[in-house]
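Here the complex is missing a single protein chain, while all its other protein chains stay put.
Every chain is named by a letter (A, B and C) in the order it is written, and numbering of its residues begins at 1.
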Amino acid sequence: MAQSSRKIINDPVYGFITLDHPVLLSIVAHPWYQRLRRINQMAFAHLVYPGAVHTRLHHSLGAYHLMCSAVSELQRKGFAIDEEEALGVKIAILLHDIGHGPFSHALENVLIRGVHHETLSLEIMKVLNKDLDGQLTLGIDIFTGAYPKRFLHQLVSGQLDMDRMDYLTRDSFFTGVSEGVIGYDRILKMLTVRDGELMVEEKAIYSIEKFLVARRLMYWQVYLHKTVVSAEKMLVRILERARQLVMLGADVPACSPVLDFFLQHPQAPATDTSAGPAGWDVNANLDKFCLLDDFDVMSTIKVWMFHSDMVLSLLSRSLIDRRLLKVRFQATNFDEEYVQEVRKTVAAKLDIPIEETRYLVFTGEAVNTTYNSLDEKINILFRDGSVKDISEVDNALIRQTLTSTVKKFYICYLNT
Amino acid sequence: MAQSSRKIINDPVYGFITLDHPVLLSIVAHPWYQRLRRINQMAFAHLVYPGAVHTRLHHSLGAYHLMCSAVSELQRKGFAIDEEEALGVKIAILLHDIGHGPFSHALENVLIRGVHHETLSLEIMKVLNKDLDGQLTLGIDIFTGAYPKRFLHQLVSGQLDMDRMDYLTRDSFFTGVSEGVIGYDRILKMLTVRDGELMVEEKAIYSIEKFLVARRLMYWQVYLHKTVVSAEKMLVRILERARQLVMLGADVPACSPVLDFFLQHPQAPATDTSAGPAGWDVNANLDKFCLLDDFDVMSTIKVWMFHSDMVLSLLSRSLIDRRLLKVRFQATNFDEEYVQEVRKTVAAKLDIPIEETRYLVFTGEAVNTTYNSLDEKINILFRDGSVKDISEVDNALIRQTLTSTVKKFYICYLNT
Amino acid sequence: MAQSSRKIINDPVYGFITLDHPVLLSIVAHPWYQRLRRINQMAFAHLVYPGAVHTRLHHSLGAYHLMCSAVSELQRKGFAIDEEEALGVKIAILLHDIGHGPFSHALENVLIRGVHHETLSLEIMKVLNKDLDGQLTLGIDIFTGAYPKRFLHQLVSGQLDMDRMDYLTRDSFFTGVSEGVIGYDRILKMLTVRDGELMVEEKAIYSIEKFLVARRLMYWQVYLHKTVVSAEKMLVRILERARQLVMLGADVPACSPVLDFFLQHPQAPATDTSAGPAGWDVNANLDKFCLLDDFDVMSTIKVWMFHSDMVLSLLSRSLIDRRLLKVRFQATNFDEEYVQEVRKTVAAKLDIPIEETRYLVFTGEAVNTTYNSLDEKINILFRDGSVKDISEVDNALIRQTLTSTVKKFYICYLNT
Partner (left out) sequence: MAQSSRKIINDPVYGFITLDHPVLLSIVAHPWYQRLRRINQMAFAHLVYPGAVHTRLHHSLGAYHLMCSAVSELQRKGFAIDEEEALGVKIAILLHDIGHGPFSHALENVLIRGVHHETLSLEIMKVLNKDLDGQLTLGIDIFTGAYPKRFLHQLVSGQLDMDRMDYLTRDSFFTGVSEGVIGYDRILKMLTVRDGELMVEEKAIYSIEKFLVARRLMYWQVYLHKTVVSAEKMLVRILERARQLVMLGADVPACSPVLDFFLQHPQAPATDTSAGPAGWDVNANLDKFCLLDDFDVMSTIKVWMFHSDMVLSLLSRSLIDRRLLKVRFQATNFDEEYVQEVRKTVAAKLDIPIEETRYLVFTGEAVNTTYNSLDEKINILFRDGSVKDISEVDNALIRQTLTSTVKKFYICYLNT
């Protein structure tokens, strides 16, 4: 009874999560993994939904828990998944978000330009794999899709992957938006495999519809809620302004050396040979990245509340005090003249040059697709052995017209 | 502190339900109301979902609870609902199901032909109103729609009435079909009134979509589940067979005098002057109806398990032992020849005349409409004051093609 | 993929219950098992807690589900439970309540005198075992305690058995008494075995305390709630009165032949050779018993509402209409003179002989023990290998004085 290789974690969403293999415990205990405790899963959604303060670590453990269930179900249905593969796919999901930085969706292209979080995840996994004597190799192969059993990869990253199952469930739970609840347990029970591809049994059609509609609702009601959008865009503008000031030679100290590093090295890392002077090498600086978290960003912004640059301090103070830029959505693009008019008013009010108002008045697009039949492909396996996309079944709720992208246009502006 | 006029009831769905007016307590204490304890809300759904054994009384109390919330919300938003009206609309919802008999949906046109449960509800309310010195008058007017403030009636019976809000919520809760959960609390918060009509605020669009999709799911996954359909149709056939035997002069005793009465008096009651010989007067027999419940029906069928008529005893035993007729759904009507073939096989197997197989082999239709824009009309009140049907808003999930009725054809047959 | 030997059942309490062996499916499909659908788990508790209408079948499935978890946990901790034993202990729990009759706690010594429900359970299991070609033998041995691994029996029937875990959890869920919630999942995770005995790890001390306090609360707040007590005692009096009338030669027809049989044969069955004239043979009449359910009892009482015997009809009508006898609890026995006084008043009021008032005015005791250290023995296994009873750990909440029985005295009487 090697109890030491077994750990039980309370989870308000699923009850208990069990880690029962030494390598899983080693992963979770790693400082780079513990960092995920310090990254909020939902960035600023808590400004609207105060409960939404759960972390990426919690989400990753949750997705892992669902993976354990999915693997058991598929095994019980007779699909071959051996113990090594089972461990591999659990490792893959446990690590799938390891490359996320703070406020990832907002900052992905701001703080660290040109490196996608999945690339970082992979690089980090490789380092961890060395530390763990190659025990992650199969997990990494499943993560990248190199492993031949495609459905294993699809459980990690696909239309019905455990990542989505968990984040929709968890985000709905912590926001208290009960309408976002999906029937994750029923969908898991209905997973099946055919020709190596993950799909769902016919009985699950209504659950899948429900899943897609719940996702649609979560997008428009939570992830793209106008207050959330405003806060995230303000964060981007704050960092852009800080960068600009750095480039102009101003003193814009961050609270931590690692955030300073990324502020001072804004450019794309040396993924190719021709890295410019400020470029940096991903691998050489992975340890810096793995120190970066919400605390660096937020404590820095708290200090910038008192910065001498008015735009930087105004934005920083507004974000911290939750006195956000106004935001308005509409179905069509905002008229450029109108935007200029707003900018002029703000410039006059604050007595700043009009070009600086781009940090305080700006437009953008919020985009979501209920179901993208081109790249989503949720396949239904019918009792007669035929396979159809969810958008093609009889009396489909999800059909052609829903599969087009919905775009909403927004303007954020300082209320003068 | 007249505590005696206040009663608190535990409810697993909403926590606590408070009855806080003497007339409400008198209604609930009435024997005719207590009868609702003995009528299962979901008939035979428990054969698939064992938790689905909640009663019509429980549902009625739940709908009443939601009404209390809805009234408070509307009052707080400034819509005029005085104390008398508030009590009236609560009375109306508390009594809205009082006219339901046992296995209502299945037996409505079998046990008591030609009287709709809403008619019976109204007749019963009138009797209760006399007993309670006219205190129900306003409630009855709201129930029938005679009261001028239309939105009060719509809270009792309309597209977003408290009846539906509760039954979807409660049925989903007790079946454990978590995907059927609707955001009733959010919808209640978003109710509004314009030009005397009940509608919802713009912000509720996604919640309403969710509500309609959850209802769609509940229909196909629960209410029209093939096992449930089979059991309900078997019940109908059992009573039809018993009736036929009665007409043929056989001895088919029911367990209770009241069920006997309705078996012996199959015909339409004397709602008009021309009641036939076996017709009966609704009002004169209201007390009989108000004794009828699931116990009469089920204990009678248990006795019929041993009846000498093979069709009757076979069906009765099969229903009681949950060895149900096989059922198959398909998108098109079953071929008549095929049905005849099945009948022949059954007739041969049981050695009964072919015409008696109509109790053991039969076809029918299960029908549901996700959203009927013709008679549902869920109106959305936009911030700019305009009003649109939910199927007409931008990027509507609920749109024309979904509003057509979905019909599935089934065959039930004895497995030989 | 023999999907046909796998069945998934929705449960609002645990999500999904999986039956995954042909013998389990055969048991559940048996008519004698299906009968448990027609027996309310909590008898008349629904008169106070309207949600408490779940059935013995549902409880049995729930206890089975917990058993599956408990077995997995113990196996994962390294305790030897082979596949045959695992199946056996699941069979034992699935069948543990098969011998319960309708309103079991109230009627155990009334309807069927002298046979304990566990005896009946065992007899029924033996018959089923024959039908199933001996597949239940190991399960029966575990049920009776004949099987050498004692902890398996203790999982079925012991201080921390799956029966209790489920009924407390389920009753608390369906009544909506959230305070009765026990941490069943945590307790399951903490189960352990030492010297062949089931016990719990040290970490579970607070959970066990919580479990015992929740049980205490459920007893006094739910199971022994005065309204519930009143209804159950009325039921007993109704059957006693009917029996007396039968013995006096009156015509007191039950609604069903099987209930008639038990009314007419009140005496102890022939468990020994000297069965008296009215005694009946358990085995010869097992099929009759296995037809008996709540429907027989309740529909019969509904008919007795109109019986010519005033005491019988008065009690029957009062129970059906929920106009129950008044009940009062106190800490000491009721004074005999006082009781006589009340009886006289009732006799005068109803104009009946004083001896008949014993059906309408009577006293009794409600008894509960928070923790009986004599026969409960919940053992805690400490990290240092020592074992202590829960009432003997440091700073015990559960201690000597709590282990004595609490007795409350009640009087039930017709309110005149």
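In this text, contacts are C-beta pairs under 8 Å (C-beta built on N, C-alpha and C of every residue); 3 or more make two chains touch, one makes a residue touch a chain.
All values reported here derive from a predicted model rather than from experimental measurement.
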Option from B:Asp97, B:Asp185 or B:Glu209 whose C-beta touches the chain left out: B:Asp185
Identified contact with the non-displayed chain, of C:Ile8, C:Ala29, C:Leu122 or C:Val181: C:Val181
Option from A:Leu25, A:Leu122, A:Leu291 or A:Val406 whose C-beta touches the chain left out: A:Leu291
Hidden partner chain, touching residue among B:Lys77, B:His116 or B:Lys349: B:Lys77
Residue of B:Phe16, B:Phe306, B:Tyr338 or B:Phe382 in touch with the missing chain, whole complex considered: B:Phe16
Absent-chain interface as seen on chain A, which is shown: 9-13, 15-16, 29, 31, 34, 37-38, 46-51, 53-55, 57-58, 61, 173-178, 255-257, 291, 293, 295-296, 298-300, 302-303, 306, 320-323
Positions on chain C contacted by the hidden chain, ascending: 177-179, 181-183, 185-186, 206-207, 209-210, 213-214, 216-217, 220-221, 331, 370, 394-395, 397, 399, 401-402, 406
Contacts of chain B with the absent chain, listed as residue ranges: 1, 3, 6, 8, 15-16, 20, 76-78, 185-186, 189
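Just so we're on the same page, only the chains that are shown with their structure count from here on.
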Same vs different contact residues, chain A with chain B, by half of numbers used: same
Highest-count interface - the chain pair sharing the most C-beta contacts: B-C
Chain A-chain C separation of Cα centroids, rounded to whole Å: 51
Gap in Å, rounded to a whole number, between the CA centres of chain C and chain B: 32
Two or more partner chains touched - positions in chain A: 185-186
